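Sending over a structure as structure tokens; questions will come in a sec.
Every protein chain but one is kept in place in this view of the complex.
The first chain written gets the first letter, and so on, giving A and B; residue counts start at 1 in each chain.
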Amino acid sequence: MFFTSLLRNKLALFGTTWLVLLCLILVAEPVLPLPSPTRINITNAFAGPSAEHLLGTDENGRDVVARLIDGGRVSILVGIVSALLTVVVGGALGVVAGYTGGTVDRVIMRVTDGVLSIPVFFLLLAVVALFGSSITVLVLALSFTRWMGPARLIRGEIMRIKELEYATAARSLGAGHLRIMFLHLLPQALPLLIVATSMGVGNVMLVEAGLSFLGLGITPPTPSWGNMLTASQFYMWSAPMLAVYPGLMILLTVLAFNAVGDVIRDTLDPRRRSGA
Amino acid sequence: MRRALTRFVTIMLVVVLASAASAQETATKRGGVVQIPLATQPATFNPILPSELAAAIINWTMFSPLTAVNPWTNTLEPYLAESFEANDDLTVWTFHLRAGVKWHDGAPLTADDVKFTFDRARDPEEGATNAADFAKVVNVQVTDPLTVSVQLAAPDAFFAARLALGGNEIIPQHVLGGYARLADAVDFNSKSPIGTGPFKMVRAVPGSFFELTRNDDFFLGAPNLDGLVFRVVPDGNTRVTQLLTGQLDWVDIEPPQLPAVSKVRHVHVTTFDSLGYQIFAWNLLNPLFKDVRVREAMMHAVDRRAMIASVSPGLGYVDDVYIPHAIDWVPRPDVAFREYDPERALELLAEAGWTKNAAGILEKDGQEFSFYILVDRGDVQREQMGLILQQYFQDIGMRVEYVLAERGGRWLEETTTRTFDSRLAAFPMPNIDWAQRLYTTTGPYNSQSYSNAEVDDLFTQVLATSDRSRQAQLLERIGEILYQDPPNMILLFRERMTASNAGVGNIPPNNIKDSMPYSHLLFRR
Partner (left out) sequence: MAEYLAKQLVASLFVLFLVMTATFFLVKLAPGTLSILADPTMDPGVAASVERRFGLDRPPVEQYVRWLSRMAQGDLGVSLVYGRPVINMITERLPATLLLGFAALLVTVLFGMPAGIIAARWPNSFLDQALSFLAIVGLATPNFWFGILAIILFSVTLGWLPGSGMQTIGQPFSVLDRASYLVLPTIVLATSTAAEILRYTRSSWLETMSQDYVRTARSKGLAEYRVHLKHVLKNALIPVMTILGLALPRLVGGSAIVETLFSWPGIGSMAVNAAVSRDATVILGTTFFVSAGVIVSNLVIDVLYGIVDPRIRYD
């Protein structure tokens, strides 16, 4: 096979396993026999791994595993919801703009450029200052500042493929615009959309972590991998492992989403599956 | 890792013991440069205008106040003023300036500069940081070129001490007199300040660094160093790594950063009493907290000793008195610390009418005991203590929310309008004057809305006497009343740490900021 590779297979296997496992654990959290993620026990701070606390405890004596799971629920929820919102909004606008061209294209793309040119961090801070950095606010703010990427990407792709012979052929056969856009062109752009979503989830998790570093991420005590990673920086000299766990969780999960995105693309794209 | 923690605590104890020996060195050497970090770009090089920590640090090396606090002994010393005295009823303060003091541009300093500075500082249109300090000033009078007297509307035993606390450094009339507003002097404020301090600005690269060179004419003697470099380093961990690599010479550190520097040969760690405390403050306008028994119960509900062992291992202490032990001429009132005793807490709450309902929540007249703790974002120690308090209060059956808010946003809003339920804050107490700012009804720091007529009256008496022993007597009595009618719960009398390159001498046992008026003594070995 042309497009599959050993690495990709391994990554895909890892990614799928990781995400399935993660989802199972995150969903099953309420019934898992774990210590409370919020229960503070200051006499047991920075404890090492034990039967009770598999990865030890943090600076407040909270169970690290339970907190990683709790934070994971928040991080992945924020990631998936805003990546989906991002791609749905961006993809639709991109298809319409790329296919229609002319004034519609110009209006959509100028608005896209306009929003794109707001420095994301100011916008996020302003929004956070206005409404507080709750999960809802962050999801909306992240989506609002990130739909433009997919929109431009899809538009570029649509502009390219609509000039290709089969689109011209469909038009000459009298197909309607909507039909051409969503039945002929969109499937062609689907691989890019899927890659955009899969990477979107990862990107959102990274942006949330970056915002946390600047003090603008999800406000504690609501845990997220991002704010756990940032909080642990303060203890990196006395308890370095606390910074390793959330960092690894982010890295592995983002990596898994990217790998799975690749696989879905390969699967959905019949031309690719058939190989060249 | 638990063993690591024990080791960590042991290191801290060793450090504490070692630091007791630090004293000012007299065998110094000339030459060399010391690099010091600033967390942000300083807002302005005019010490009178509103600014933040970064500006306070750098301005103290370029400008001179009339008086200063010696960072080794924490005692008030004459600085630009050679001496000062007050009249009998403490309403007129007279300052005698040192002769022959020159501005960095060579012009002589005179009493007119002092009058200019004070008049600008008390003009509300200037927006000076310390305008409140000058609220009682009626008139500033120049009696001769080196003498200036300040007339106050009411007695104030601490007027000279206030001038030592930053933001009251003298600014040059011959440079700034022509500007309608100090803020209009953009070049002075951002690039080319002119002061009388031990160092003068050579090069300002905004956002990056500020290069200062020695002022050979400095009135307390030429500085030992050739210069100072202040570098803008926003990230706390980066500051520590720069100290390790030698790119910075002096960094204030927090307890969790100690392991990074404690085993490094070229880094020396000094601990000191910061003369301030972290508090949990009730909003005393809130009916929930009006009953003394409720406040007392909440103090018994928290294991404060365990908490400080966790958030500040080996550094600092907790006590139910409101004046730091380091201000040792004030006797500790004979009161017992309110130990952790959740049963006693529940008893007191029951006396006050609060009993647990079916859900295990304290209830009175159908109302649940429910409130939130407001914490300003940015101080990790405070953020952590807020969470711990929430846990303790929940444990005795209260519904408690933890709200972390941006300082400039909700935190400020609710603090100024006094609409918060309860909050955490740090109170500084660099000298006894600050006690009245915190605990008198009209005190500027009294956001908790504490009001006790007897305390107000006693503080008025403290301000009106210059007799130390009389002051001490009054303050002991104030301490007793504050204990009986607690204005807040003290969580931690802070001891802090500063880490410096061992190659730099005369680093006082103090934070960077408060050491700066004596930066001329720093030297490289």
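Everything below uses one rule, namely that a residue touches a chain if its C-beta (ideal position, glycine included) is under 8 Å from a C-beta of that chain, and two chains touch if they have at least 3 such contacts.
What you see is a predicted model; the values in this text were computed from it and never measured.
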* Consider the whole complex, including the chain that is not shown, and state which of B:41, B:370 or B:465 touches that chain. => B:41
* To do: Just name the one of A:25, A:54, A:84 or A:115 that touches the chain not displayed here.
  => A:115
* Structure fact -> In the whole complex, of A:64, A:138, A:181 or A:195, the residue touching the missing chain would be A:195
* To do: Quick one: say which of B:51, B:436 or B:498 touches the chain that got left out.
  => B:51
* subunit A residues touching the omitted chain (full complex) -> 2-3, 5-8, 11, 101-102, 105-106, 110-111, 113-123, 125-127, 129-130, 148-149, 152-153, 156-157, 159-160, 163, 165, 191-192, 195, 199, 202, 206, 209-210, 213-215, 226, 229, 233, 236, 243, 247, 250-255, 258-259, 265, 271-272, 276
* Interface with the undisplayed chain - residues on subunit B -> 33, 35, 40-41, 43-44, 49-52, 124-129, 131-132, 135, 181, 183, 186, 189-190, 205-209, 211, 229, 231-235, 237-238, 241-242, 244-245, 247, 406-413, 415-416, 437, 444-445, 447
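Keep in mind that, in the parts below, only the chains that are shown with their structure count from here on.
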* Structure fact -> When centres are defined as mean Cα positions, the distance from subunit A to subunit B in whole Å is 44
* Quick one: which bits of subunit A touch subunit B in the complex? Just the residue numbers, please. => 39-40, 42-43, 45-48, 56, 59-61, 128-129, 132, 215, 219-221, 231, 233-239, 241
* Asked: Residues of subunit B touching subunit A in their complex?
  -> 1-2, 4-5, 8, 236-237, 240, 254, 256-260, 303, 306-307, 309-311, 377-378, 380, 383-384, 387-388, 390-391, 402, 404-406, 409-410
